[in-house]
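One protein chain omitted, others in place.
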Amino acid sequence: MRKTLWAALVALAAIQAAPAVAQDAYTVGVSAAMTGPGAGIYAPVVEAMRIYIDHVNSRGGVNGKQVRLVVLDDGAEPSRAAANAKKLTQDNVLMLVNSSLSSTYAPMVAESKRANIPLYFAGSVCPKETYPPADPLQFCSSAFGANLDSQGALAFVKAQAKEPVRIGFEAMAIPISRAEIDYAETLSKTMGMTPVEKQISPPPAPDYTPYASKLKDANPNWVYSWAPWVAQVRTFEALRRLGWTGRYVTWAHLNAEEELARIKDSEFYVIGTNALFQDDLPIQAEIRALTHRAKLTYPTTYLTEGFIAGRVIESALKATAWPATPQKLLASMNNLKVDLQGLRGGPLEWTKDNHFRTRQHYRVWRWDSAKNAIVRVQDWQAIEVKRP
Amino acid sequence: MQLAVNVAVLAAIYALISCGYVLIYRVSRVLSLAHGELMMLGAYGLAVTASLFVGHPLIAIGAAALLSVLVGVLVYVLLMRQMTGESVLAAVLTTIALGILLRGGMVLAFGTQTQYPLQQLGWTNASLPVGPSARISAAGLLLILGTALVYGGLFAFLRMTRWGIRMRAAGQNPLLAAQRGIRLHGVYALAWGLATFSGGIAGMLLACDAGVEATLATIGLKAFPAALVGGLDSLAGALIGSLVIAFVEVALISYVDPLLSDVVPFFVLLAMLVVRPWGLFGTREELDRV
Partner (left out) sequence: MTAPRSSGYFRIRYEDDFALIDTRTQKVWLGVLAFALAGFPFLANSVLLDLANQVLLVSIGAVALMLLTGFAGQISLGHAGLLAVGAFTTGVLFRELAAPFWITLPASAVAGALVGLVFGLPSLRLRGLYLAVSTLALHFMVLHVGQEYETRRGLSSGVVIEPPSLFGYALQDGRAWYVVLLAASTATVLLSLNLLRTKTGRAWRAIHGREAVAEALGIHVPVAKLSAFIVSCTLTSAAGCLAAYYRGFVSAEAFPLFVTIQYVATVIIGGIGSLLGALLGTLFVVLFPYAIEASMNALGLTDRLSSMIFAINQAAFGVAMILFLVFEPQGLVGIWRRIQAWVLLWPFGQKPLGRP
């Protein structure tokens, strides 16, 4: 026992050899769910961030210095995230970035508080501490907006509906999706719609038909779903197979653009805050050019969120004079305005009170069978993000 | 009517998966908790063969089925064979470890994105009418047909062919069977091959319905109560158990609360274990100890 313990201690000391920190670069530490459950949502964000930062570095970096991105995989496990956070703060990073499941938030928040460096949620659902009044150290740029998404979607439904709306809801049996759908249900009543049915499906459901049957039996003409993509799309497909002919509104996850082309249904609407590549912006042509050269694990259409995160990091660092400290970075992040060149409905603005954004814009798209392409149904609609 | 169709499809899914649990347990008294992962491997196999044999969907399916059988036999020969004679817990843990290994391996080999073999095969999951008011998806119909074929085939195999009778003998009393001259290792390998084949078929059909992604393996665990309620060593029990569990689930979704549909099957399982541990149709046996 004793000998084993000594051997283990020696081994641990050997493992501890940390890489040398480049002193002449802005260092940003990332802990992300690169693999493990949910990697499909979080890993593309980091991949795009990396490509963008490499591009920035190749053009001379920020303020003449290179930007170093240290990415550690936490596999969506809180204990790994805690270990990653500690390791990153040991390496003297200027800020921590999280792109992982919500169970990894608490340990990273604790570490960022302890080391007094900002924590930036890029691609993971924004915690309510980033909404006004904001926690001093937590920032978020992810597209998802709790409650705001439902407001935007239901506003769209109201604008589009030509007859009284009977609306059905679908959530996945995870707390965050259920909370959002519960809110949407309450909201729909205040907007004069009739909520007819709410279905909650467990994460690994072998067959979505029973849930869709119950939804269809209530005869809604609209259905809104806010959940991981698999629940959203499989409920829709099951509904269609049962012969339901209503309209379906759902959140545009990273894979929405690909999925619209696969499903090819004209009554399947996706609402989102990031522009689809179909919108054909000049910045997107640049993105395509960049990803062409890089070796990708995920398709280009998944990468918008990560590019936005990369731009945010670049802008924040640009406003931080060299030699950089976390405090200077925090000051620049507290007063940040990032021009996203059309990737979102407007610039991303952070203030001391609001670390989420001052305005959330939504666009809605659907597939047009006649044109055999994605068409935009609603252009940027803004919702102000205010103190409650 | 639609309720009956939903129950039938769900029961078919559970039955196809439970068939694998039952076969392996009946023949070698090992509970294979890697079945969900083997099922997912079958689905990935279809995705691979579909992209290899583009334009020849039937060949792709046949190749994928053959692959599943091979994988099952390999799993036995390379791994489970080493565990014969060890305690029950060790064998079960080996299958759990195999499941973990397969999960990691599949992510390494195929990535984390969802794949759609049905598209690669070039078919669509059409919706077919059943009677005046109900509809069923093509994948669902194939699941029911597949279950019927697999179970029918297995019943015939176990009762009428030589190897089937050998399997039943090895399951009943391995010592006597070995002394009679039955090659136990061959029988076990065959059982694993057949079990992985039926699991693979289930996985392939599920993938045609929904695409292959990492959560497919968890569905294997959901079929577990079905196998146990019916009796871990009875094929008829697996069928009946699947029907019971599927009925309970769908009834809860339709009439009570969809949230309960996830946990009540385990409640039923627990009740069954307390009242009648060997299931509805299983053989009353000396329950093993560690």
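Letters are used for the chains, namely A and B, taken in the order the chains are written, and counting of residues starts over at 1 for each.
Here, a contact is a pair of C-beta atoms (placed from the backbone, for glycine too) under 8 Å apart; a residue touches a chain by one contact, two chains touch by 3 or more.
Please read these numbers as outputs of a predicted model, since none were measured by experiment.
Only one residue in the set A:Lys87, A:Lys318 or A:Arg359 touches the chain that does not appear here, and it is A:Lys87. Only one of B:Leu70, B:Met83, B:Ala236 or B:Leu280 touches the absent chain when the whole complex is considered: B:Met83. Within the complete assembly, B:Leu98 is the residue of B:Leu98, B:Leu121, B:Ile136 or B:Leu252 that touches the hidden chain. Among B:Leu3, B:Met204 or B:Leu228, only B:Leu228 touches the chain that is left out of the view.
In the full complex, subunit B touches the hidden chain at residues 31, 79, 82-83, 86, 88-90, 92-94, 96-105, 107-108, 221, 224-225, 228, 259, 262-263, 266-267, 269-270, 273-274, 277, 287-290.
Although one chain is hidden here, its contacts on subunit A can still be listed: residues 1-2, 4-6, 8-9, 11-16, 34-36, 39, 43, 47, 71, 73, 75, 78-80, 82-83, 86-87, 89-90, 101-103, 105-107, 110, 114, 125, 127, 173-176, 178-179, 297.
Just so it is clear, only the chains that are shown with their structure count from here on.
Centre to centre, using the average C-alpha position, subunit A and subunit B are separated by 36 Å. Of all the residues in subunit A, the ones that touch subunit B in their complex are 35, 37, 39-40, 43, 173, 199-204, 206-211, 213-214, 230, 234, 237-238, 240-243, 255, 262, 297-298.
Contact residues on subunit B toward subunit A in their complex (touch as defined above): 2-3, 5-6, 9-10, 13-14, 107, 111-114, 116, 119, 125, 127, 135, 137, 140, 206, 209-210, 213-216, 218-219, 222-223, 249-250, 253-254, 258-259, 261-262.
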